[in-house]
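For this depiction, one protein chain was excluded, whereas all remaining protein chains were kept in their positions.
Let's look at chain A:
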Amino acid sequence: MSVETTPASATALEPSLPEGGRGDLVRRLVMTLGPILAALVIAGCILLAVGVNPLTYYGFVIERGLLSPLGVQQTLTRMAPLLFLAAGLIVAFRAGMWNLGGDGQFLLGAVSAAAAGPFLVQFLPVWLALVCAFLLATAVAMLWSLLPALLRAYQGVNEIITTLMMTFLGTSLANVLVKLAFLDPSTTVPQTRTLPVEDRLPRLFDTTISSGLVLGLVAIVAVHLMMTRTAFGLKLQVVGANPRAAVHSGLGVPTLTIAVFAISAGLAGLAGAVDILGVQGNVRADWNPAYAMAVIPMVFLARMNGFAAIGFVFLLSVLSIGGESAARRLGVPHHFTLVLVSIVLIMLAVAEYIDHHFIKTRRV
């Protein structure tokens, strides 16, 4: 899909989709998978140009990210924060609000959880301490989105700019908090105090997969159902697809705007908390995985559909876990994953254009 700021075309309601029946489904599959294959070929050419055999690279990625037992467990664990972020972005994008401040909200949530978790487990039962840490992370992230939300709701200030600016501030603030407020005095590494492994989110069965994965899946399915099956979700979609119709229909657009920002940022904060309380255990200074920015393309690829987003988040997870490992062995920068994702996006826009053109000429 073309990345444009008017979301009207992107947010057709679910019931309107299956109209074309089977042929339409096939077309959509081709339209989604075709660009990905094309992108793999182009990325392969780039790898060739830097002297790496693309087949070896893709082989490593698949082997490490998908096939090896340890790799696939890492992949599934990595999905947890990405799913929360995707859920938050789906709410915002479907409502026509471009919350690009996910990284700042994520980090502030992470730092809040990292500060509260190890502190609270000292007096509270572990489950209650974790719940409190989650709630605190959500609240802090929500608070961080309040300024862009108010500016957009009452002054019409473009939220793309304000949320991006707030993300820079948020990243720095998170750093400051780690280095000044919540610094662990017992280590020389600048980081917060570490949540003991046994107090973290339980692992699933006998694997190393964090149960955060389950929470993430629940979150994204819940968001999907909320957007497609409830009155609240429909109201948000009306605001997103035609704000003037929302006013005409008597919806309280400013209130809904603030709610959208709160939900979106809250989920980003939860993403941070789930990564800390499930996997990392602490926040190191200058840590910023920039997950939110990487998830945005996935949400677009999924056309803001929650179930499709699960699939694409899995793909991103495989690419990033496998890519990190392949990078170490082949000397390709591990940011190459992002290069691959962006080529996919460009190919997708090209496919969209060709499809559109094709439909137009067919009608004529």
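Basically, a residue touches a chain if its C-beta (ideal position, glycine included) is under 8 Å from a C-beta of that chain, and two chains touch if they have at least 3 such contacts; residues count from 1.
To be clear about the criterion, contacts and distances are computed from a predicted model.
Colleague: For the complex's missing chain, which UniProt name, "Formate dehydrogenase, gamma subunit", "Segregation and condensation protein B", "Cytochrome c554 and c-prime" or "Nucleoside ABC transporter ATP-binding protein"?
Modeller: "Nucleoside ABC transporter ATP-binding protein"
Colleague: Out of A:223, A:241 or A:268, point to the residue that touches the absent chain in the complete complex.
Modeller: From the options A:223, A:241 or A:268, the contact with the absent chain belongs to A:241.
Colleague: Which positions on chain A touch the chain that was left off?
Modeller: The list for chain A reads 8-9, 11-13, 15-16, 19, 229-232, 234-235, 237-238, 241-242, 244-245, 247-252.
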